[in-house]
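A short write-up of the structure that comes next.
Heads up, one of the protein chains got dropped from this complex, but the rest are sitting where they should.
Up next is subunit A:
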Amino acid sequence: MATTAAPGQPPPPGGVVIEHKKGEVNELKAALRNPALDRDPEKKRDVIKRVIAYMTLGIDVSKLFSEMIMASASKDHVVKKMVYLYITTYATANPELSLLAINTLQKDCRDEDPMTRGLALRSFTSLRLENTKEYLPSVVAAGLKDSSPYVRKTAVIACIKLHRLAPEALVQNDAVNTLYNMLRDRDALVVSNCISALNEILQHEGGMAINKLIIHHLLNRIKEFNEWSQCVVLDMVARYKPETQQETFDIMNLLEERLKHSNSAVVLAATKVFLNLTQDMKAVHAQVYARLKAPMLTLMTGGVFEQGFVCLKHIALLTSRSPAVFAGDFKHFFCRYNDPVCVKVLKLEILTTIASVSNVQEIVEELSEYVTDTDNSVARGSVSAIGSMGVKVPEMAGIVIDALMKFVGYDITDVSAEAVICMQKLLRKYPVHADKILAKMPDFLRTIDEPEAKKALLWMLAEYGHVIPEAPYLFEPLVEGFSEETSQAVRLELLATATKLFFRRPAEMQAMLGTLLDEAISDASFTDVHDRAMLYYRLLHYDVHKAAIILSRGGTVDGPYVEEAPSELADKIFEQFNTLAVIYGEPAERFVTDERALSSVNAAAAKAAAAKAAEIEADVAASTGQASAIIKGAGNVAAIAPFSALLKAELMS
């Protein structure tokens, strides 16, 4: 319940001084007991406000419980609200005393003013007390039938609270059925609360059951709902599978206007509906992406930065599915100097994804400007993005390598390191560009110190040992520095490099390799390094030719890097569009730990899996069916054909 500044914090400046609290609390007690207070409503408000102020500061004012309950008899709404706030805060700590409040609360639930009834009902069901169990079911049931929509919508939410406190009471009340019936309530907020309540109460079975009737009923009233309720409704619609394509198009036409809403929550909820509905219709699905573009770009920059951040995350997800859609709008994702770092990094990611032959040159030029950014993650991120674009677009590899060489010249530690790492990635794919980099090798080896970058350099040195004339001499000082090297990864790479170089330049390397292996085996500071050295040593000892075949395999890559390939994970996140999964880049199972929340995640997944299984079953049944079934299927195809023709016509225009 509402309480307290966190413990251990000093009182805020200008706040109340805690040292005098004991006296103050007693003083308040006296003030509350003063009969004159009832004649002066302004003063009464003041006294009670002071109690709440102490409460917020974390001072224990629970001693005033009985006095506060007395005060709740007031007709003044301001006083009543504050008293109820107080009671709900201290109830769990004072279950015995709280019984005193039940009487007043029950009475207020029958008050003639609907506002009082609603307030009392809300507070009563928020107490979370075992000993309210016996009173609540009847109070809630009465609330559901109330003539005031304010009380009804409060009672609907109260059903969830009751479900938490006493699930069996809810069953006795047959509340679930009542809630389903109330989906037809005149008041839109009551309806959307019913959806929320059913979704929570029926969590274990994947939320509220839906059918055509319910969905159409909700969709027809969509404009009556406020923006938050619209999101709740759209979330339901996203779960629905229309029976016919015509129905799909009707729903999309109806919701088209939602995309013009200035509330990003509504737009994203509608987007999810569109994406889900068109999943099995490739052409239309692609069209949906195109339609989303303008609204998403407007939302991205139109509101507060937090809103833009969420939109960007969703754009990043969309672009990973369909990079071409935003490719022409790449300039929208150029960074503004005052963008927060998290936004800049995100934009870099999007730019990398949408880079293609047509826009990559301009993107690389722009990103080259960010390399000197004062924030390290932005500077490094830009370099890495430029490198990835070079890997992705073969035509750019040469230009990108030139740019990377330039960055090393800026003499910014992190930038140089990242540039070298990118060079390695590029060389693995496009070895033809090796010459330019290799010429600078001596400089790089002198200046670069970061482990990851050093590893990359060593790899290049080994891989191109046969074309760099001075390779063994460049390597020599590194061997000498082996014992001072603190990174295990670098040490391992040194061993690998020495062996590889040995096969390429045996005469010059033999002595050096011997020394290195000797040193590595006798040094026990890293077990892995020791073991690796032993392995190399024995391998070489056993059969040099076989060792050569094993140890000097080429390191070039033909296909895409693993990171670039589409993954199951990405599909899973896409299924959870418009949830936190998109923000974290992880499916819900990985970050949701709360038992209830997890059960809803699992139930939804099970439901989806079941639907998919049913679909496959139907497919199998259809394909193994009798001749008549096949003919029926052919009829279906014929019926769909003109429809897709229509679509094509739409796409052409």
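In this text, contacts are C-beta pairs under 8 Å (C-beta built on N, C-alpha and C of every residue); 3 or more make two chains touch, one makes a residue touch a chain; residues count from 1.
The rule is simple: contacts and distances are computed from a predicted model.
A.B. asks: Please identify the absent chain by the protein name in its UniProt record; candidates are "N(6)-L-threonylcarbamoyladenine synthase", "Ap-4 complex subunit mu", "Probable glucan 1,3-alpha-glucosidase" or "ATP-dependent DNA helicase 2 subunit KU80".
C.D. replies: Looking only at the record, the undisplayed chain corresponds to "Ap-4 complex subunit mu".
A.B. asks: Quick one: say which of A:Glu112, A:Glu243, A:Glu568 or A:Asp594 touches the chain that got left out.
C.D. replies: A:Asp594
A.B. asks: Of A:Arg128, A:Lys241 or A:His285, which sits in contact with the chain we cannot see?
C.D. replies: A:Arg128
A.B. asks: Of the residues A:Ala175, A:Val232 or A:Val325, which one touches the chain left out of the display?
C.D. replies: Here the residue in touch with the unshown chain is A:Val232.
A.B. asks: From the list A:Leu299, A:Leu404 or A:Leu474, pick the residue that touches the absent chain.
C.D. replies: Per the contact definition at the top, the residue touching the missing chain is A:Leu299.
A.B. asks: What does the interface between subunit A and the hidden chain look like in terms of residue numbers?
C.D. replies: Touching the missing chain: residues 1-6, 9, 12, 14-15, 49, 52-53, 56, 77-78, 81-82, 85, 115, 122, 126, 128, 150, 153-154, 157, 160-161, 189, 193, 196, 200, 226-228, 231-232, 235, 260-265, 267-269, 294-295, 297-299, 301-307, 309-311, 313-314, 329, 331-332, 334, 336-342, 365-366, 368-369, 372, 410, 576, 578-584, 588, 591-594, 596-597, 600-601.
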